[in-house]
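Right after this comes chain A.
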Amino acid sequence: MSALLPLVAQGAMSRRGGRVLVGPVDLRLDGPGITVLIGPNGAGKTSLLSLLHGTARLSSGSITWACPLDEARHAQAFVFQRPVMLRRSVIENIAYPLRIRKVPRREALARAETAARRVGLGEMLNRYAPLLSGGEQQKLALARALITEPQVLFLDEPCASLDGRAMREIESILTAARASGTRLVLSTHDMGQARRLADDVLFLLRGRLHDSGPATTFFTRPETPQARAFLQGDIVE
Partner candidate 1 sequence: MKRILLGAALIAAATTAQAADVMKMAVTTSFNNSGLAEVLLPEILKDLDLEVQLLVVGTGQAIKLGEAGDVDAILVHSRPAEDAYLAGGYGTHRTEIMYNDFVFIGPSDDPAGIKGDDSAVAALQDIASAEAAFVSRGDDSGTHKKELELWTEAGLDAAGFGDWYNAVGAGMGAALNTAAGMNAYILSDRASWLNFGNKADLALLYSGDPVLFNQYAYLPVNPEKHPHVQSELVDKLEAWLVSDRAKTLIDGYQINGEQLFVFNAGVN
Partner candidate 2 sequence: MVDIWNGMTQAVWLMLTLDPELVEISLRSLRVTLSALLVACTIALPLAALLAVRRFRWRRGIIALLNALMGLPPVVVGLVVYVILSRSGPLGVLGLLFTPTAMIVAQTVIIVPLIASVAHQSIRELWAEYHDLLISMNVSETQKIRTLLWDSRRALLTAALAGFGRAIGEVGAIMIVGGNIDHATRVLTTAIALETGKGDFGLALALGFVLIALAVAVNLSIHWLGRTERGDRW
């Protein structure tokens, strides 16, 4: 498969009923690494992620991948802020993306089982997924997203309802994915997590890309006063 990256967004904007949800945004993503998206509630993190992923309609501007859009769509995955569970067992949920890609059932289930063990769901393969706890559902969603070995993985607050130990496990899975060449774009409200994972940081405020840069410089010397205040835990209006 040809390379997806770089991803280039120019003046990308998402509008809904006359309201601007996010944009205009200019950005460029290239190579492996983890981009962390931060910003207050309603800043437009979710909207930007789905815009880049291609599930939200682009109202103006452009988003281009290095390969045709069809291929690009197949080589990405998305983990939702509110995980969607198929009304099936855990293992069948995780195997689903493989089944869609016509992987034989037996092989799909075997790979799904491995993936489930990696996120700590090995003991509940045959449980009915919609009845899992919130944290378990997030783990499932992550396993399901990773099973196709996407080149780009979008994650919308993937650890929002996880306990400390689960978070550590997930983070190690994410860094492993980065090591194997995946580009991750992840939103979070957890500044500790942002510092642990980020290679680059995007700071969104009221739909605009307010500040951005390599993690090392952003966390030590943020350029804007709002970013500084946000990092300190102050309320940013």
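For anyone wondering why these and not others, all candidates are chains of the complex that A comes from, given by their letters.
What we mean here is this: a contact is a pair of C-beta atoms (placed from the backbone, for glycine too) under 8 Å apart; a residue touches a chain by one contact, two chains touch by 3 or more; residues count from 1.
Everything numeric in this text was worked out from a predicted model, so none of it was measured.
Checked against 1 or 2, the single candidate touching chain A in this complex is 2. If you check the complex, the residues on chain A that touch candidate 2 are 53, 55, 73-74, 77-78, 80, 84, 86-89, 96-97, 100, 126-128, 131.
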